[in-house]
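Removed from the display is one protein chain of the complex; every other protein chain stays in position.
Right, chain A next:
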Amino acid sequence: MIQIQNLHFGYRKKKIFTGLSLKLEAGHIYGLLGKNGTGKSTLLRNMAGLLFPKEGNVSVLGFNPAKRQPAFLRDIFMVPEEFFMPDMPVDYLVKYTAPFYPKFNEEQFNRYVTEFDIPRSNSMQQMSYGQKKKVLISFGLACNTSVLLMDEPTNGLDIMSKSQFRKVIAGCLDENKCIVISTHQVKDLESLIDRVTIIDEGRILFDQTVDNITRKLSFHVSYDIDEIKQALYREPSLRGSAVITRNTQGDESKMDLELLYKAIVLNGNAIESVFNA
């Protein structure tokens, strides 16, 4: 559904991507992780046709995003981290922008707006950042595009809304949709994503399904000094040490995304060797 080959991109002299390749398929929710400034948002913008590659190929839904063809634009939606909402009531937003998206479903939009507890009558300029964001998320989901890109969607959402967000995303994934969520709030999305993609220093550092991760790695608390010493990654905790080891028992444990991320950034080679074996 999305194919990126040998992508090079930079802002003026600052190089961001130096030969990044990635393939994303329909039916999955991808969690895009990486340090600040590694280019998560830049990558999403290259997919959406908002930035153009210096070199390499980006293909989304069979289109070249940079050409911004209407047939492409009507089937992709991006919820950016920073956005502008015009000074008009929610109903006008629907009236003026929904016609660009043929699969937009107003009933669905109204349901999300109610579930997110967004005041309908207010002009959007009177809304808080979180409320505006919820309008944008509701709108983006109701467009039912095949590709949905979200940059830090849970930033600014209150506790109830985060839970609501997970429900809404869980309910809208189907086998024809590809959802990409970039985030630092790993705890918000841990149970929602089924594929983890980590970018670092201009390329893809790690890209695995959660199923594959829990099959090959074990996340647990260990008291065994030898095991802790040999662990792929360890961190002292209140009782014992939180460790990542090779999964040799066949039992699958719950992935701790924060621990995995740290392990990959700090001890990437060891983790990689488990997946390449």
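FYI, contacts are C-beta pairs under 8 Å (C-beta built on N, C-alpha and C of every residue); 3 or more make two chains touch, one makes a residue touch a chain; residues count from 1.
We adopt the following convention: contacts and distances are computed from a predicted model.
Engineer: Quick one: the chain not pictured, UniProt calls it what, "Sulfur oxidation protein SoxZ", "Fe-S cluster assembly ATPase SufC", "Cytochrome c oxidase subunit III" or "GntR family transcriptional regulator"?
Structural biologist: "GntR family transcriptional regulator"
Engineer: Among A:Arg45, A:Lys134, A:His220 or A:Arg234, which one is in touch with the chain left out?
Structural biologist: Of all options in A:Arg45, A:Lys134, A:His220 or A:Arg234, contact with the hidden chain holds for A:His220.
Engineer: In the whole complex, not just what's shown, which of A:Gln69, A:Thr114 or A:Ser163 touches the removed chain?
Structural biologist: Candidates A:Gln69, A:Thr114 or A:Ser163; residue touching the omitted chain: A:Ser163.
Engineer: Which positions on chain A touch the chain that was left off?
Structural biologist: Chain A touches the chain not shown through residues 27-29, 163, 166-167, 170-171, 173, 190-194, 210-211, 214, 219-221, 251-255.
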